[in-house]
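A single protein chain has been omitted from the complex, and every remaining protein chain is retained in its original position.
After this line comes subunit A, so read on.
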Amino acid sequence: MWKWLHPYAKSESTYKLCQTLLPWFSLSAGITLTIGIIWGLMFAPADYQQGDSFRIIYIHVPSAITSMSAYAAMALAAVIGLVWQIRTAYMAMIAIAPVGAMMTFIALFTGAAWGKPMWGTWWVWDARLTSELVLLFLYLGVISLYKSFDDKIQAGKAAGVMSIVGVINLPIIHYSVEWWNTLHQGATISKFSKPSIAPEMFWPLMLNLLAAVLLIGAITLKRLQNELLRREIHRPWAVKTLLKEGKG
């Protein structure tokens, strides 16, 4: 059932797969991102309450959603690596990690920038903000654990275990934080519960979400390729690829 996975244990075939997928991902990411951002920032109607400052939603929400999906993807890659002993899965895992961390940071940053005009403060210890912050720490933990090892095979396994620990914890963290907040204060979150969004705003948001997913895919593929080349630099296929691309 999982046999289709096996060829990609070979780094060369994974590299080729990335090579095939990359143009599609980057092209569609470019197109959706351009259209989505222009549509959202210029043509979508302004919010009747929040005016133009709500437009940051077109960056904030996609990055917040994808920051969590990227963590799930990272943990999935770690599980594949652990269960099927596929080395390239660990490389995929570590290729996603900084991209996910960046998305988390963007979500936090835009959230703060949005919070300032709306709530009058850069930061509140709201449940969602807090769990996003913890998510960032989890990403940083996985990345720095990976960086601490000199032996990258060992590093991949160790970071894999840590990302699985994190993914088991994420729902617990999410609910505990939500509960903690409602225990202590409550009122601030209600501003967050969105009214059902108007279709003129919904579609650019969806487009931007798609763009964020494609963008993460594209960057991850490129990073994975680089990682593969860096790790296999002594292999003939890597040398050949580098020479060919150097000429082209």
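One rule holds for everything that comes next: a residue touches a chain if its C-beta (ideal position, glycine included) is under 8 Å from a C-beta of that chain, and two chains touch if they have at least 3 such contacts; residues count from 1.
The rule we apply is simple: contacts and distances are computed from a predicted model.
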item	value
Record-based protein name (UniProt) of the chain missing from this complex, from "Amino acid/amide ABC transporter membrane protein 1, HAAT family", "ATP phosphoribosyltransferase regulatory subunit", "Potassium-transporting ATPase potassium-binding subunit" or "Heme exporter protein B"	"Heme exporter protein B"
Candidate in contact with the missing chain, chosen from A:A44, A:M162, A:L224 or A:A238	A:M162
Residue of A:Q85, A:T121 or A:Q154 in touch with the missing chain, whole complex considered	A:Q154
Absent-chain interface as seen on subunit A, which is shown	82, 134, 137-138, 140-141, 144-145, 148-149, 154, 157-158, 161-162, 164-166, 168-169, 172-173, 176-177, 179-180, 183
